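For this depiction, one protein chain was excluded, whereas all remaining protein chains were kept in their positions.
Entry: chain A
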């Protein structure tokens, strides 16, 4: 972990492509979210882990998905994660907050601020892949029913963190596979659009 603390999205390669930058950002977010999870476990003395249960609703992964669909899937999941995270942070602060701010609170703030940057990056990539402004993924139906008792609230917050962690990792892997493809597809899309224009 210590070795990863020096992670930065500013690589030595100044000519990094947008997907690579987004992948680096996702990787950094994943690292910080992992740290946040660890801090939360330590803070709450959670000796046992909680089984993953997806809170975000997106189409299942498939090899049939093209780049645009993959991007859309990631983008949609991250948007839902953002909603969940904002809710979790607000609710946690309201019900369980107080006292002096420490490392956990700082890390939580960092993750909360960094997630929108990744969403922005994936949104740009999605826009580039489709050639037009993509449809904004819906967050309706998202599980935002916050538990009433505080222990369940803690579990819910923990699951939200795990969800962000999972999707940031998924985003990293997905984005790392994109660069060569996205340029190609963008070119194809542009050609198709030109053809349509010519016919008109």
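In this section, a residue touches a chain if its C-beta (ideal position, glycine included) is under 8 Å from a C-beta of that chain, and two chains touch if they have at least 3 such contacts; residues count from 1.
Assume contacts and distances are computed from a predicted model.
Considering only "Auxin-responsive protein", "Fibronectin type-III domain-containing protein", "WD repeat domain 54" or "D-2-hydroxyglutarate dehydrogenase", the record for the omitted chain gives "Fibronectin type-III domain-containing protein", by its UniProt protein name.
Listed for chain A, the residues touching the missing chain in the whole complex are 43-51, 92, 94-100, 149-151, 154-155.
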